[in-house]
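I have a structure I would like to understand better, so I am pasting it below and will then ask my questions one at a time.
A protein chain is absent from this complex, but the other protein chains hold their places.
Let's turn to chain A:
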């Protein structure tokens, strides 16, 4: 069981417990997209979930909404185990947990108006009892995300990428959810628009008391937004902690490598800093390496790492890492001979 750091005050809102999601890949083999993940999202916080493509971060997010079926483990939302709930039963749950997708163009039905898309949760969950009330609520939601209410009559292709993502957010808010899974919500947007959407998400969280699971492929995207960050690699969580902890004192070599990929805005620091370049590709999740999964790319891999599959251990208050040489390996990478 995962227990978050004590500073996050809220009660657990959603929990994954030793979750595995394996997909059949033909020929009898299984893709182990998520392979033993435990994490807890607490009410009111933002949990950043970071990893490369193929790390299983998006599948983890989908599993939280039961949009994919877990192979084993448990999904709990609001204290209730929803792992085995039927689709019919899940429909009620889906009002409380919403999702914002990476590609706002693809996530909106091209044949339906913006208003119809935003209103869909209202209709599905019977939250309004008349067309007028629905129209008013849609206008309210559009204004809440910084769009003009008259966009309700437009179609997605008439909007810009940033506007479309605002529509996606408005739709997610329509059911007044407790938790929103943000699956790389800014990754496919222009840089200038990314900042606007981040500010919007932050303002909405403050005003509406939302809880976020924020999925991203780099640490920089979630650093300023997250109360805690979990780093995923090949279907496992390899390190969790506060942004400050991970930035100042990463304990897992993979976290350190991810951090070193983030450019520093100060040219002097940027010139001096040592970058850790990982060699090779992420191994196939069909047949992950035995022992530590990161060992094939770890600059500090040692003989033990082949034998022992490391579990998450506390390395500082609220910071946990799954590395046999947590801390030590990172110090060696950063300070040791090049």
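Please note the rule applied: a residue touches a chain if its C-beta (ideal position, glycine included) is under 8 Å from a C-beta of that chain, and two chains touch if they have at least 3 such contacts; residues count from 1.
What we mean here is this: contacts and distances are computed from a predicted model.
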{"item": "Chain not displayed: protein name in its UniProt record (\"YeeE/YedE family protein\", \"3-isopropylmalate dehydratase small subunit\", \"3-oxoacyl-ACP synthase\" or \"ABC transporter permease\")", "value": "\"ABC transporter permease\""}
{"item": "Omitted-chain contact residue, chosen from A:92, A:209 or A:263", "value": "A:92"}
{"item": "Residue among A:65, A:222, A:278 or A:321 that touches the chain left out of view", "value": "A:65"}
{"item": "Option touching the unshown chain, where A:110, A:267, A:280 or A:303 are the choices", "value": "A:110"}
{"item": "Absent chain, residues of chain A that touch it", "value": "65, 67, 87, 90-95, 98-99, 101, 103, 106-113, 120-121, 124-125, 154-155, 157-158, 168, 171, 175"}
